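Right after this comes chain A.
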Amino acid sequence: MTIPITYYLILSAVVFLTGVVGVLIRRNIIAILLSVELMLNATNINFVAFSRYLEDLGGQVFVFFALTVAAAEVAVGLAIIIALHRSKESINLEDFKLLKW
Partner candidate 1 sequence: MPYALIPLLPLLSFLILGLAGHWIKDKAHLVAVPAVVLSFLLSVTVFVDAIDGHNMTIPLYTWLVSGSLDVHIGLSIDRLTAVMLLLVTGVSSLVHVYTIGYMHGEPGYARFFSYIALFTFSMLMLVLADNLLQLFIFWEAVGLCSYLLIGHWYERPSACAAATKAFLVNRVGDFGFLLGLLLAWVTFGSLNYHEIFSAAQETAAQTINLLAPFGGIWEVSLLTLLCLLLFTGAVGKSAQVPLHVWLPDAMEGPTPISALIHAATMVTAGVFMVARLAPLYNLSPVAMDVVAVVGALTMVFGATIALTQTDIKRVVAYSTVSQLGYMVMACGLGAYVSGMYHLLTHGAFKALLFLGCGSVIIALHHEQDMRNMGGLKDTLPITYWTFVIGSLALAGFPLTAGFFSKDDLLVAAWSSGSLGQALAIAGLFTALMTAFYSFRLVFVMFWGPSRVDPHHADHVHEPSGVITGPLIILAMLSIATGYLGIPSFLEPVFATDAPVEPHGAAGIGIMIAATLAGLTGIAGAYYVYVLNPGLPDRLARRWESLYQGSLNKWYVDEAYDRLFVRTTMSAAVALWKRIDVGIIDSAVNGIGRAIAWGGWLLRLVQSGETQHYALAMAAGIVVMVTIFFLS
Partner candidate 2 sequence: MTDSFPWLTVLIFLPLVGAAMLCLFKESAVRPIAFGITIAEFAVAAPLWWLFDSSSASMQFTEQAVWISRPSIQYHVGLDGISLPLVLMTTVLLPLCVLISWRSVETRIKSFMALLLVMEGAMIGVFAALDFVLFYIFWEAMLIPMYLLIGVWGGPNRLYATVKFVLYTLAGSVLLLVAILVLYVQADTFDILRLSSQSYAPTLQFWLFLAFFAAFAVKVPMFPFHTWLPDAHVEAPTAGSVILASVLLKMGTYGFLRFSLPMLPDASKAFTPLMVALSITAIIYGAYMALAQTDLKKLIAYSSVSHMGFVTLGLFTFNLQGIEGAVMQMVNHGITTGGLFLCVGIIYDRTHSRLIADNVGLARPMPRYAACLVIFALSSLGLPGTNSFVGEFLVLAGTFLTNKLAATLASLGIILAAAYLLWMVQRVAFGVPSPVFLPKLHDVNAREAAALIPLVVLVFWIGVFPNPLVSRLHPSVNHVLARALPQPATETEAMRLHDETIGPETPPAPSGGVALARRPNVSDTPPFNGAEGIEPLRKEGRP
């Protein structure tokens, strides 16, 4: 019984697009970062599936690094969120539009 790689691709595409939609429609920066996490997870599913499919560990290692980077991004992102909140008492991304045009 095999599961075609296509299934994994479809799953990851759904999750990825969900993440994209999240980035586009959520106002809360934390929620947006969560959506980015969704995108990264979709990627990771892909990598792992392909790694299995190709019998190559490289994909899994890539996921490992992606996780690391995700962690780093979260750290910076949350720091930025805190700084934003401190300056404007808001973490709605919409509220930050001093810079435009």
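In the analysis below, a residue touches a chain if its C-beta (ideal position, glycine included) is under 8 Å from a C-beta of that chain, and two chains touch if they have at least 3 such contacts; residues count from 1.
How these were chosen: all candidates are chains of the complex that A comes from, given by their letters.
Because the structure is predicted, anything quoted here is derived from the model rather than measured.
This complex places one of the candidates 1 or 2 in contact with chain A: number 1. On the side of chain A, the complex with candidate 1 involves touching residues 20, 23-25, 27, 32, 93-94, 96-101.
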